[in-house]
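Notes for the one structure printed next.
In this view, the complex is presented without one of its protein chains, the others remaining in place.
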Amino acid sequence: MKKLVNRPEDFVREMLEGMEKAHGDLIGVNYEPRYIYRKEMPQGKVAVISGGGSGHEPMHGGFVGIGMLDAACPGEVFTSPTPDQMYEAGKKVHAGGGVLFIVKNYSGDVMNFEMATEMLNMEGIPTINVLVDDDVAVKDSLYTQGRRGTGTTVLMEKIVGAAAEWGKYDLKRLADLARKVNVNGRSMGMALTPCTVPTAGKPTFELGEDEMEIGIGIHGEPGRYREPLATADEITERLALAIIEDGPYTRTVKEWDLDAGGWKEFELTDPPFQPGDHVIAMVNSMGGTPVSELYVVYRKLHEICEKKGLTIVRNLIGAYITSLEMQGVMITLLKVDDEILEMWDKPVKTPALRWGM
Amino acid sequence: MKKLVNRPEDFVREMLEGMEKAHGDLIGVNYEPRYIYRKEMPQGKVAVISGGGSGHEPMHGGFVGIGMLDAACPGEVFTSPTPDQMYEAGKKVHAGGGVLFIVKNYSGDVMNFEMATEMLNMEGIPTINVLVDDDVAVKDSLYTQGRRGTGTTVLMEKIVGAAAEWGKYDLKRLADLARKVNVNGRSMGMALTPCTVPTAGKPTFELGEDEMEIGIGIHGEPGRYREPLATADEITERLALAIIEDGPYTRTVKEWDLDAGGWKEFELTDPPFQPGDHVIAMVNSMGGTPVSELYVVYRKLHEICEKKGLTIVRNLIGAYITSLEMQGVMITLLKVDDEILEMWDKPVKTPALRWGM
Amino acid sequence: MSTITREHIVQWLENVAQVLAENKEYLTELDAAIGDADHGINMDRGFTKVMERLDGVRDKDIGTILRTTGMALLSSVGGAGGPLYGSLFMKAGMAVTGKHELTPEELGKLLRAAVQGVIDRGKAQLGDKTMVDALLPAVEAYEKTLQEGGDLCTALTRMVAAAEKGMKDTIPLVAKKGRASYLGERSAGHQDPGATSSYLILKALKETVCG
Partner (left out) sequence: MSTITREHIVQWLENVAQVLAENKEYLTELDAAIGDADHGINMDRGFTKVMERLDGVRDKDIGTILRTTGMALLSSVGGAGGPLYGSLFMKAGMAVTGKHELTPEELGKLLRAAVQGVIDRGKAQLGDKTMVDALLPAVEAYEKTLQEGGDLCTALTRMVAAAEKGMKDTIPLVAKKGRASYLGERSAGHQDPGATSSYLILKALKETVCG
């Protein structure tokens, strides 16, 4: 296993210690249970919290700071965190405005966050859990648990974080914005190489020298299809068209209803992209792909979007949501309106995303 | 070859096209000869230019913008650019203040930049070439060409760029600052895996599953020693102690002398680190190592620095100077004084480094 | 053998911890094929935590012991396994609050509540290629054997046989819940890791009580 690790069991803790030492001006780390929190929390602001398995760095811990997340709960590598982490993190950063959980749609994350949502609401801290399920590689939603949460998570955390920080949104309005971002964002990823969970010690799957996986998630899992290796342009086209030509997508989501004081289920539908749409485009490294290759992909993505009548108004190119050292790329397109774009452009200061301050 | 590329010969051009599309508000790209330039150049400011082989992204092109580089000249992958690139880039961004070249100490870079320096000075554009040679893995300087330029380059580009932009330094004062940064910065790197130059199609060296290379450069070349794989803590200690305990280092450098209108050679000596020193610490991914592992390294580096009496006052953790998709890490420590720290903290807005604006 | 004692339950949990430790790599490999290669690691971490907590409740009633087990799993396993097995043991404990011994019928209620806890939490149905495919047929076989007049050890033996069959029957299935569902058709041909750990846990129960 070719990694910079000590004892694999210590990997997550040691990473957190490194983050705490490096960014102690901005964030703190609690170790029992584990969460990263923002040091100075403005009174009355909604606390925006996310979490998930580790191994996706810089997401989520790298996005804690000003104008994005207020806390992040890291699980073991590729394993959702436990409810007590989210519960304690919520209590820590709650500043009177309630808590918004941003939850990626994986059974583990969903169930653990649901339990934490119940616990916080029972404790009198108004908490809403909003889902991200944006991965067009997963087709069916009727009988399965639907799409995974991937790239849109990063964009949502920035946009919702800005609305909480600078827009002073209250909890319900913030949840509305988060839902709007989710239905307007779509992603798809691919892998050139697998990755190795430190405690497992060997790659999660094998991939021949001439093969690639299309439609991967972010957990080192195999994708939807295994195919012969293709050129950057072909791969970009494959991912971009799957995203742009995806039809309407409907699923039932389960969120905490503050008024009813219990769960409610309702349908949400993603509207397909239309010529004339303005989008934020993210070209994301799965961890081991260098930025040079991402620009080769972006070049083609830009061309395809133009051809399809989409205007890329902002972009984010780099490693933001990853699967350890996996080589590969994920494309995310998010249709924006004035509100989303305004919040995107607001200042942000976190270890991994920073502008305007 | 597992890469997101089209025709390997087109790799650098296509990457540049992607950068141009992505960051067209800030930078432009000239293709014949190749250079990336800042779009709006303040009158009278010294133009700060660097360049080198491609494959080290985001360096240097990702550092062109406000408060850092004004132009960057990318060669083919791992091949120094040619003098006409630096000459044309210099003419393009020269705004009356002259040109400072930041040159990494490789025979190719040195010779090509020397020729460009001669050409620009002959053209009446005052130009000074300052060297970066900070890699403590290279011991001898008397009979060889001395140390390679590695991690300190990134820090120098930020600091010198800020002094040109915000400090309004003139060319000679800027060259003095650059030299000061160089003698106070030291780096050492290691590789867990080799990397593959697209046109070569296969890794530059082979490395067993239980081996690592210590004392690598940034060109996918083998290092000084091949050793059995060690833990993150052992590796960090190996690199950090080599840097911290390095003795004084003296070499002869060759710079253009503006007053004499010709070359001058003189000696420069790096003072060793001392307890009490304040430093900027960079923990840099060689390209394929994810940020989670970098934090594990930073944790140990912080501990070692404390033990040695060095205070880390700023840090930079991520992939800034890379060897394509190589996995591995490089550590850089730069001793700071008030001037250096002030310039470090100034705003910067480039595709790859941004704060304060 | 016709009662299950507190000592049985404690011994069962200890055996589960050992069996999961032994099968850590096996479960992780199953999860690597259609999931994310952590199920064995997660379960082992969870039961290591259970073992730590067990000392404090050894002398308490079976309900407390099982609820403590559930809480320990909930706060240490994570992933899908954490809330599911957490719910399983918490609901099991809540079904036998205060008891220091169980009749075969009481054990039946415990098992039914446990499985219902998993279903309520995860919303999986039979055939979705999850742990429910091992758990539900197992409980039904146990209940049916008792109804038909079978004794405790016969019921437990049939329970384990049904769990094993349910586990193996997951192989051809296309997953509808859990991570494996993202693989679509490609999930077929692999045994579900959660169904496998469920089988191991039930098998340890039978072996603890009946040898």
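Think of it as A, B and C in the order they're written, each chain with its own count starting at 1.
Note that in this section a contact is a pair of C-beta atoms (placed from the backbone, for glycine too) under 8 Å apart; a residue touches a chain by one contact, two chains touch by 3 or more.
Since this is a predicted model, take the numbers as computed values, not measurements.
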Field: Chain not shown, its touching partners among those shown
entry: B
- prompt: Among B:4, B:46 or B:77, which residue is in touch with the absent chain?
  reply: B:77
- prompt: Which of these touches the unseen chain: B:15, B:125, B:138 or B:321?
  reply: B:138
Field: Of B:220, B:328 or B:351, the residue in touch with the unshown chain
entry: B:220
Message: Looking at the full complex, which residue from B:148, B:186, B:302 or B:335 touches the chain that isn't shown here?
response: B:148
- request: Over the whole complex, note the residues of subunit B touching the chain we left out.
  value: 33, 53, 75-84, 106-108, 111-112, 114-115, 135, 137-140, 143-145, 148, 197, 199-200, 204-205, 217, 219-222, 224
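Definition applied: only the chains that are shown with their structure count from here on.
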- prompt: Within the chain touch network, how many edges lie on the shortest path between subunit B and subunit C?
  reply: 2
Query: What chain sits nearest the middle when you go by CA atom centres?
result: A
Statement: Per the C-alpha means, the centres of subunit B and subunit C lie apart by a whole-Å value of 56
